[in-house]
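Take a look at the following structure, please.
All protein chains but one are shown at their positions in the complex.
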Amino acid sequence: MGIVTNKTDKYQTCIDACNRCAQACHECFTACLNEDDVAARKNCISILMDCACMCQSSAAKMSMDSQYAKEHCQMCATICDKCAQECEMFKDNHCQKCAQECKKCADECRKMAGM
Amino acid sequence: MGIVTNKTDKYQTCIDACNRCAQACHECFTACLNEDDVAARKNCISILMDCACMCQSSAAKMSMDSQYAKEHCQMCATICDKCAQECEMFKDNHCQKCAQECKKCADECRKMAGM
Amino acid sequence: MGIVTNKTDKYQTCIDACNRCAQACHECFTACLNEDDVAARKNCISILMDCACMCQSSAAKMSMDSQYAKEHCQMCATICDKCAQECEMFKDNHCQKCAQECKKCADECRKMAGM
Partner (left out) sequence: MGIVTNKTDKYQTCIDACNRCAQACHECFTACLNEDDVAARKNCISILMDCACMCQSSAAKMSMDSQYAKEHCQMCATICDKCAQECEMFKDNHCQKCAQECKKCADECRKMAGM
């Protein structure tokens, strides 16, 4: 359900997934920077930041009912899928959980964009 | 509860309030632009965008457990309070609801920042 | 030329165009809100915000040499073109100038993305 209007009701599941995924990626970014094998994680750390930013942008565009909400969610699905792949390579808890959030968000973004 | 770590557990109520408030302000921004008296709402529309952006930035900083999370939440509380004031001037449903979300978010941000 | 490395040299013209366009759209957003015929400008005002945000995101991705820099610039070109169209409908100075910046930025983004 939209919060102050009903225009964004149709997006709410996807907005929630984007907000959760942004948080997961931001948390995982800091956790990865603090791992002993941080040198092995440079690609993962980069894409976690790409993914967190894209999820926040997509949540914003859906909340505004922007005419570019779908395009944002399409790109978001692509980046979330890639981020899930990168995170899955690492066996620690935060990367495994983050990969799950990224996949859920990618699925919601694809549904939202009619892909 | 944090999503992939427990570092952000202490911020979760505030992160959720910031995400809700960002969405409320983004929705209210579009709703105000579509009101007949949009000319009377220019200050409200401006600050709704300031507030939405600040809430998203604060959610990001808390999620990353940034050393500047508190400073962001302090400024966020200030902007949310002002946005609530502006929205309260308008009697439509979306502005009244948005004002409520802004006040809740300001309260959570103040608690988080120890103000 | 990149500022601290040479990795982003190839993007510098496009980064500069994105920064200029973001500023132009942010300025034009505020100027449009203050026009007497603001009610006629609601689409323009919405897309100015979409365009400003997208330009800032694209500048960030290029500056980080992100693997998603091209995808961001592709979407940025699309949004800049649309924003130019909207701004061109209004005869005031700020919209006319903003349309020019949007077109320049769209061109640079297309070149950058190899479109």
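Letters A, B and C mark the chains in the order given here, with residues in each chain numbered from 1 onward.
Throughout what follows, a residue touches a chain if its C-beta (ideal position, glycine included) is under 8 Å from a C-beta of that chain, and two chains touch if they have at least 3 such contacts.
Remember, it's a predicted structure, so these values are computed and weren't measured experimentally.
Student: Shown chains touched by the missing chain?
Tutor: Its contacts among the visible chains are A, B, C.
Student: Would you indicate which residue among B:Ile47, B:Cys95 or B:Cys109 is in contact with the undisplayed chain?
Tutor: That would be B:Ile47, which touches the missing chain.
Student: Looking at B:Arg41, B:Lys61 or B:Arg110, which makes contact with the chain not pictured?
Tutor: Reading the full complex, the residue touching the unseen chain is B:Lys61.
Student: On chain A, where is the contact patch with the chain that was removed from view?
Tutor: Touch with the absent chain occurs at residues 30, 33-34, 36, 38-39, 42, 45-46, 49.
Student: Please output the residues of chain B touching the missing chain, sorted low to high.
Tutor: 46-47, 49-50, 53-54, 57, 60-61, 64, 66-68, 71-72, 75, 78-79, 82
Student: State which residues belonging to chain C touch the missing partner chain.
Tutor: The list for chain C reads 2-5, 7-8, 15, 19-20, 22-24, 26-31, 52, 56, 59-60, 63-65, 93-95, 97-98, 101.
One rule holds in what follows: only the chains that are shown with their structure count from here on.
Student: Roughly how far is chain A from chain C, centre to centre by C-alpha average, rounded to an integer in Å?
Tutor: 24
Student: What residues in chain B touch two or more of the other chains?
Tutor: Residues 30 of chain B each touch two or more of the other chains.
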